[in-house]
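Below: the structure, in structure tokens.
The full complex has more chains than appear here; those shown keep their coordinates.
In this document, chain identifiers A and B correspond to the written order of the chains, with residue numbering beginning at 1 in each.
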Amino acid sequence: MDILENIYGMTAIGKLIADPSYIVMIALGFVLLYLGIKKQFEPLLLVPIAFGVLLANFPGGGLGVIAADGEGCVEYLKNGVMVRQNIYEDMTIPEIAHDLGIMNMLYYALIKSGLLPPIIFMGVGALTDFGPMLRNLKLAIFGAGAQFGIFAVLIVASQCGFDMKEAGSLAIIGGADGPTAIFTTLKLAPHMLGPIAIAAYSYMALVPVIIPLVVKLTCSKEELSINMKEQDKLYPNKTEFKNMQALKILFPIVVTTIVAIIVPDAVSLIGMLMFGNLIKEIGNSTSRLFQTASNGIMNTATIFLGLCVGATMTVDAFLNLKTIGIVAGGFCAFGLSIFGGICLAKVYNLFAKKKINPLIGATGLSAVPMASRVANDIALKYDPKNHVLNYCMSSNVAGVIGSAVAAGILISFLG
Amino acid sequence: MNSLSILASAAANSEGFEGLSGALLLMAIGMFTVFIVLLLVIYVGKCLILFVNKFVPEEVKEAPKTASFASVQAVDAVTADIIAKAVNTLTGGKGKVESIKKI
């Protein structure tokens, strides 16, 4: 037996030559790393995702996620025999690790089980301040209008070769919320997880481009110059807050209750979001939990979520026509959501005396807090005294609730 | 993800929402529900404000809440300020704090 022959057999070179689509995927991994590192596209998630893509696509590395088929089964060689097992019912966690490697173990235990998105939402909640929303409660309604893109794209996608579950997963990109999109896709169409997660995070990173684009196409200079503080002076808000702290403690509990009663399927997401927020707002007596939820737990979940989502991007899962549909459909969902929020603001202005800057409608999208910052920058361009940030934060945070509710509806009716 | 309720109504669902009419129905249900939920959040939120103002109008005494993100950063700012001034004083204005990072 020849040394070089043995070495060549061990390397991945033969497999890369035999199937160059691996190289395409590796190149995609490099591109995503470039976007995450150099272009600063949501690096906290895109860097782990990109590295996961890379790790998954070196042939022979055994770090790619093997997707279960429609019946929940996977096929693989075991002791030289091809076996077919139901990965949920027949394979224990140590068996998955032993036969399919640690990435599949992590994926099926942490991701496919639906565990990590709610846990990340707990951290998101712990980092969210509902204060601006409570101060401008009325503006929260734009968090509903800006879910329009989800359902609009659902209709289109369901007519373009995606089945209803796939269409729902694709459409949720319009929610502009990473964990929500991942959670929904895991329930409806897990085979599209990779492209959907990457599209969602990429478009969230592109909010500074997409929002100005949609705003330019739909809003007049007069509308964008509506100064919210002046409106407040003209039509003063009579609400006073005698105990903001108590309010902030009660609010997450109340929102959880409302959402849980109306859309039970959204309670994993909203419940954990609000739990994270609650342990933050309680203050000293639960600050140990708050610290860990918003740091250690959230970062750990982010690393493993990212790596595993990236590892689902194997050749079969990515290099097909549906990926193009996801990229295009996701963009439309995103844009239409912004459009929906803006339209609602315009309709509101038709009837109300106290006008609202349509930028506040646009930020109903979520993508907290970048959307608000971008909206504020636009407003300042048209009127250097027009600080809309705090108003935008209200619809912006409401958008997180809105998209989680939309996700719950999709899961409830299509899951 | 409530398997029981979902699965119980699975037969109905899988048929009910196929095709264009199904998607349109889902849009109607979805947008309506999202609005209902956020309207409830707004109006129950307003009731909550009234409730708190009426029944727990004063701030709780154990006020200095660490966990509150804002105050934490405020403390940080104070600390940074102190250190900056200390450096300034001690180095006769020659030293300068470029950045202070918490690991």
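Methods note: a contact is a pair of C-beta atoms (placed from the backbone, for glycine too) under 8 Å apart; a residue touches a chain by one contact, two chains touch by 3 or more.
Computed from a predicted model, the values in this text were never measured in an experiment.
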item: Composition of the entire complex, counting every copy that the file contains; value: A x3, B x3
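Following the convention adopted for this analysis, only the chains that are shown with their structure count from here on.
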item: Geometric centre distance via CA averages, chain B-chain A, whole Å; value: 16
item: Interface residues, chain B side, partner chain A - complex; value: 1-2, 5-6, 13, 16-20, 22-24, 26-27, 29-31, 33-42, 44-46, 48-49, 51-53, 56-60, 62, 64-70
item: Chain A - residues contacting chain B, complex; value: 114, 127, 129, 134, 137-138, 140-141, 143-144, 147-148, 150-152, 154-155, 158-159, 164, 167, 187, 239-243, 245-247, 250-251, 254-255, 258-259, 262-265, 268, 279-284, 286-287, 290-291, 398, 401-402, 405-406, 409-415
